[in-house]
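Take a look at the structure below.
Every protein chain but one is kept in place in this view of the complex.
Up next, chain A:
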Amino acid sequence: MTLLLIVLLPLLGALVPLMARNLPRGRLAWLTAVAPAIALGIAVFHLGDVFAGQTPQFHLPWISELGLDLALRFDGLSALFVLLILGIGLLIILYSRYYLSGEDSLARLYSFLMLFMTAMIGIVMADNLLLMWVFWELTSLTSFLLIGYWYQLSEARKGARMALTVTGAGGLALLAGILVIGHIVGSYQFDDVLAAADQIRSSELYPVVLVLVLLGAFTKSAQFPFQFWLPHAMSAPTPVSAFLHSATMVKAGVFLLARMHPILSGTDLWFYIVSFTGLATLLYGAWFALMKQDLKGVLAFSTISHLGLITLLFGFNSQMAAVAGLLHIINHATFKASLFMAAGIVDHECGTRDIRKLNGLYRYMPHTTILAMVASASMAGVPLLNGFLSKEMFFAESLDAQLLGGLSWLIPALATLGGILSVAYSLRFIHDVFFNGEPKDLPKTPHEPPRYMKLPIEILVLICLLVGILPSLVIKDLLVSASASVLAGPVPEFSLAIWHGFNVPLMMSGIALAGGVGVYALRHHLYSFQRQFRARNALLVFEANIQRLVNLAERSMDSFENGSLQRYMLWLLLTALLFVGIGLLAVPQLSGEFEQQPFDAMLLTGAVITGLAGLGTAITHRKRIVSLLMLSVVGLMTSLAFARFAAPDLALTQLAVEVVTMILLMLALFFLPQRTPKESSARRIMRDVLLASAFGVVIASLNFAILTRPVESISDFFMANAVSGGGGHNVVNVILVDFRGFDTLGEITVLGIAGLAIFKLLNRLRLFMPSSDLDGRSWSPDRHPMILATVSQTLLPLALLVSVYIFLRGHNEPGGGFIAGLVTAVAIILLYIARGVDWTQRWLRFPYQPVAAAGVLIAGLTGAGSWMFGYPFLTSSFGHFTIPVIGEIELATALLFDLGVYLTVVGATLMILANLGKLTTPHRPTKEKS
């Protein structure tokens, strides 16, 4: 449980600065430091166990189905990193309080820092690979916030975005790698994965896992060729850089290498990828660190270089090299954090970070100079400082790398070259900045910073010295326990001594120191050499590439989504054609085993009329009213076809819908252009005709193929159970209101929604109202002919009676709620047409929306009612009653449901048509207005 506190305390601590934002800065800093300090205390409390070889663990099931649990561990490696993160984090909190100017919100910085700290601790303590990945991505996100802290600066925003893109993309690769590991092992728990290390290494997926995981590590640790984001992350406030680039963020990458070391290392592939990447990064970073004129730029590239060194050490596949890598992680964190803070002080007191202007600061800030000198010397690997120890081990290990065969000598040679450059840029940081003449037109007159701003550096420099002079005493336990986790086994005997006698590594160190001084003396020649190359700003290159990607995406989007319905239809049709076409190609023979039934003259006539009317609709489409009339012929013929093939329900429905549709389209046409101007080119028409024909052929073939083959229908069940189970003889209706009642409920809901949507669409619609018909004749003044008015009025009660009849008999004979509803609607619409909207609304003074809503409600409640009797939704029950004249009917709950259907159909249809029709009235005076 206390382990969980180490992670949770900084998270809770993120709230502290936000709540205490109005306190004085000093108090704010102290309050913020409380939570991480307690967490550090807990971590130190657990150190004894860790040194004794135990691994405290914590396990809380979270999303166990996915293999993701809240599992934490505190082994030696975790302990090392937790101490670094929390320890340096606390120093950074103190330092920020003095660094940040009064205009910037200290509370915001603290809050982000604490969130970031939580994420980092989460990574190093996670006992579950997926959990580790979650925290990994959290560091990407929170570092984005930190790097972009000065969000008013374009540089900061772009730098933050670049860091997020690169590390975030690497994080996705890492996730993929972790998922593959989970696939191989069957678990994401670290112990399980560790136990299956051999299985992973011998799996044929091993190269995939390795590359994916390394992509994650290399992007995070700014390894070549992903190093470019790190220098631009320097637009963050210096305390943030000091934290991100010493103990955290970039160290997360090498942490991953260390964590995965027992699982993935030991193969040739690991050696080649990891060590060469590390070597390239080491040299690349060192060279550019020497070339940079920006104080933080020097440190940024030296960070890249040192991360390359650590990566190289882990790549050697040797136990001692891993130990050396861990030692260098500690050493680099201490000296780099102090150097960044020193650079921050210089920047803070001088107002610039340009090395060409900064000279001779020793006289203004002697104390800071000494601190920076010690830290730099450690970075250069001067004896008696911690950097010397790890560098010495590094040189020793480079001599042992044998995998390159005859060229193995190259590795120590290049390692020494890296050492030379490292000495040169360390020297430059000291000599060029603090000595070497007088400062040139600085914006401020430099002086020593406030006392406590130097305290964090003093503490770190003290650690550098202590580790450097008394390594066995200070650091051995921590290093051994961390090595034990990285090696997952016994740690080789090693001595952390300053003096190992005269040997090759010492000689290499000597060469590096002497060579470094030489290179530094010749630096101006190197500068002029470097100037021959065109400097490329990685930020601009990155932004340009991103922009190119965005443009590409936009172009490809535009080619699909160009706002033209025709284009979308084209793609849709082509896709449909492709898939159905493939299906048809697989059929050996179009006609099936059935003999075709003979057809008579009536059927032929019907088919010919239907076909001609369909063709007519398409051909005359530019004369819209003609086309519409043709369409109505097709509709009527369809209705007849239904009647011919023994589907009276369908025929009735189609007929009623046909009437309603035609009235609707006529009304709509009134407000739309009456003709379609000729617009399509001949080529376009050709293309569409071909496409349509292909589609028609495919549909016809498909239909024919199915019609001539036997069907296995589930309808026999419905036929057999309609009476006993649904209490009705009309199977179609029983299916609608009983067997598939839930579908019907959905469908009437859609109907109601469509009605409502149309009601809203018509709201405050601006209309183009034609004043005359196509040929310029004005509209007939006699809007409501007497005969029609009289007939329709007489017809209404009859029609209502018929619809009641159809409704009631629907369960046993053709009919039902749908048809009855449509008949009622048609009768009322006829009244509208005959007498006008004003008159009708005076007589039928009820709004249609509630009718439709009530319909859906009744149907829904009927279904829900069966719950009360302990049956599933929409279970129907029924009893038989005899009603005079109509005869015996079942009064089933299904009837109630059908009533809901009826009301919805009436309501929705009238909502659509009456509201549309109403639009015609306010614009034109009615004749009967009196």
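Here is the rule we use: a residue touches a chain if its C-beta (ideal position, glycine included) is under 8 Å from a C-beta of that chain, and two chains touch if they have at least 3 such contacts; residues count from 1.
Quick note on the criterion: contacts and distances are computed from a predicted model.
Comparing "2Fe-2S iron-sulfur cluster binding domain-containing protein", "DNA helicase", "Na+/H+ antiporter subunit C" or "ABC transporter permease" against the UniProt entry of the hidden chain yields the protein name "Na+/H+ antiporter subunit C".
Note on the undisplayed chain: of the listed residues A:672, A:801 or A:864, the one touching it is A:672. Residue A:631 is the one among A:164, A:365 or A:631 that touches the chain missing from this view.
If you put the hidden chain back, the residue from A:7, A:731 or A:858 that touches it is A:731. Remark: the omitted chain is touched by one listed residue; of A:642, A:807 or A:897 this is A:642. For chain A, the list of residues touching the undisplayed chain reads 562-567, 569-570, 573, 594, 596-599, 603-604, 607, 610-611, 614-615, 617-618, 621, 624, 627-628, 631, 634-635, 638, 641-642, 645-650, 653-654, 657, 660-661, 664-665, 668-669, 671-677, 679-680, 688-689, 691-693, 695-704, 706-708, 711, 713-715, 718-719, 722-723, 729-732, 735-736, 740, 743-744, 747, 750-751, 754-755, 757-758, 761-762, 765-768, 770, 774, 812-814, 818, 822, 905, 908-909, 912, 916.
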